[in-house]
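Working notes, beginning with the structure itself.
All protein chains of the complex are present and in place, except for one that has been dropped.
First chain written, first letter: the chains are A and B, and each begins at residue 1.
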Amino acid sequence: MSSYLIFAYGGVGLCGIGVFGFILHTHLLRRLIAFNLLGSGTFLILVGLSQSGRGEADYIPQALVLTGIVVAVAATALALVLIRRWAALTQHATLPEDQGPS
Amino acid sequence: MNIMSLLPLWVLMTSFLAAIVIFLLPEERHRLRSTINIGAAIIKIGLIILLIRLVAQQETPEVSLEVLPGLSLVLRADALAMLFAGLSSILWLCTTLYAIGYLENAPNRSRFFGYFSLCVASTMGISLAGNLFTFLIFYELLTLSTYPLVVHRGTPQSLKAGRTYLAYTLSGGVVLLVGVALFYAFAGDLAFGQTAQMAEFTHTSPIASAIIFLLLIGGMAVKAALFPFHGWLPTAMVAPAPVSALLHAVAVVKAGAFGIIRVVYDVFGIELAWQQGYLLPLSLIASFTILYGSWRALQQTDIKKRLAFSTVSQVSYIILGVTLIGPLGTIGGLVHLLHQGLMKVTLFFCAGNYAETLGIHKIHELNGTGKRMPMTSAAFTLGALGMIGIPPVAGFISKWYLGTGALAAGMDWVIWVLIGSSLLNAAYFLPVLYRIWFLPQQGQWPHESFTQWRDTIPLLLIPALITAALSVAAGLFAGSDLSPLSWARLIVIREYQP
Partner (left out) sequence: MVHFPMAGLVVFPLLGALVSLALSQRWRTLMSFALILALLLNNALLLLQFYSQGMFNEAMGNWPAPLGIELRIDGLALIFSLMSAIVASICALYAYVYLRPAQLKLFWPFFWFLWVALNSIWLSSDLFNLYVGLELLSLAAVGLVALSRDALSLAAALRYLFAALLGSIGYLLGVALLYATYGTLSLVELSQHFSLTLSSSVALGFMFIGLLMKTAVFPMHSWLPPAHGGALTPVSALLSALVIKASFYIVLRLWTELSLDSAPTSAGLLMGILGSAAILWGGWMALHQTHLKLVVAYSTLAQIGYFMLIFPLLSDTNPHASHLAFQGGILMLLAHALAKAGMFLAAGNLLFCTGQKDLHSLAGLSRYRPLNIFAFGLAGVSIMGLPPSGGFNGKWLIIQSAMLQSQWQWVLVILLGSLLSAAYIFRVFSYTYQEVEGGDRFKQPSPLLEWSALSLSVLSILLGFASMLVLDLLPSHSVVTQ
């Protein structure tokens, strides 16, 4: 097993944690973090898995992941703005359907 | 492509463009709107006359546009098309005149006349359609453009009628769509009249052919108000009188009947349909509808409802004629398409006049109206006598040809249907005429207006008189070259001489 494959497995693990977090948590910030974990896990898989079969380093996945991270940061920023605005308007950190009967 | 070959398109466009212009006019421009509407109707009649002359000289002007791969919209003026188009164009003018009078001072006239013209445009498209695909398109367009007319008043009652109307016609449309789609998928892209290819297809796959026939007829039967699909027609009576006239005489039920004519003659060919045994069940259903409609009409106390069930019955005469093999039966069916239109539109105009002028809606309120409204009542009488089949009104000619056609086809039992139905017609029309002419007025009229006029306002009266005169003329001058009868003969000669 090459060291690259370890990254890939690590990525799978991160994805798993991310999916769990996404399902279990209703707090919007926690969900956002779960999404970030999912994203990072995917990037790890992308880099790790694609290099495991080849000898030399493949630069394409690196470049892709770099782009992917930028996109993820933008998405996170937008989500944060929306969540803050939501919290300010409603005094809640969860969506209405997750708030339960109150 | 010369100007003449584009004529079918222009015939369609006169009503269609009129509809668009009317929609765009502001509500309060009544005079301009009426001018445009009447102008378009007159131009259309002119164009139709030109077309009829062309068709009489054995030409068939045709316009087509490929809309999907290997599938074209075709407008084609053949003899049968001109029969229906001629009827619609004349009655468009009459109903428009009538509607202008009827809706004087009513709100939403822009909407009403816009959809009215659109409805006539769809009828034109149906009559000029050169293949089933084109027919289907205009058939559905007709459903769409009549709905706003049915619910025009916006009362809960009319909205409910609108729902019923849509439930019937849209379901019928779906059945027709399946039939047409199957036809194109398996029999191929056949224009009307290519019956030889259809015969070939029927011999290789008789079951598919039978299913297609069933679906096509089933889809059309809803609009033609064939039993048991007639339920929408009496309900739709809540619409304003000009709409009822249009629905009953020209547009909707006739579109269904015309479609059945097309399917039998120009898709399958009458010989084929006869050989395959498709026609007998159809003639049984038509006969039953004739008797059933008359029977139900007898039980109605509301004038418009009685007329509605009378339509159910009368339209089935057309279909019965179609199913009788042999030239005479065909002539009877075709000519009744026109005759019934003229007579029924007269009756609806008169019913509208009674309602508008005196507030009369029920039959028992008609006592003595002959004195107050002699001309309307005369027109009504002519229409009713025609429906019963008394010469010289046009209805007699239809029944005569249907009867002799049935004998020629060896279906003697049809004679009994005709006799029974005529008796029923007499039973539900003659007492009405008796009330109008011979019983004295009972108390006040329910709601009298136009008291300054001896009968009713000219815009309501004149169209009724014109159509009444036409239905007498069609019977009196049946022998002349210009009569509906001789045109039906022409169609039949061309149909039976391949």
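Methods note: a contact is a pair of C-beta atoms (placed from the backbone, for glycine too) under 8 Å apart; a residue touches a chain by one contact, two chains touch by 3 or more.
Bear in mind that the values here come from a model prediction, so they are computed numbers and not experimental data.
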Omitted-chain contact residue, chosen from B:V151, B:A224, B:V263 or B:M343: B:V151
Residues from subunit A at the interface with the omitted partner, ascending: 15, 22, 28, 31, 35, 38-39, 42, 45-46, 49-50, 52-54, 58, 60-61, 64, 67-68, 71, 74-75, 78-79, 82-83, 85-86, 89-90, 95-96
Subunit B residues that touch the omitted chain in the full complex: 23-24, 65-69, 73, 107-108, 110-111, 114, 136-137, 140-141, 143-144, 147-148, 151-152, 154-156, 159, 162-163, 166, 170-171, 173-174, 177-178, 181-182, 184-186
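Basically, only the chains that are shown with their structure count from here on.
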Inter-chain centre distance, subunit A versus subunit B - centres from mean C-alpha coordinates, in Å: 68
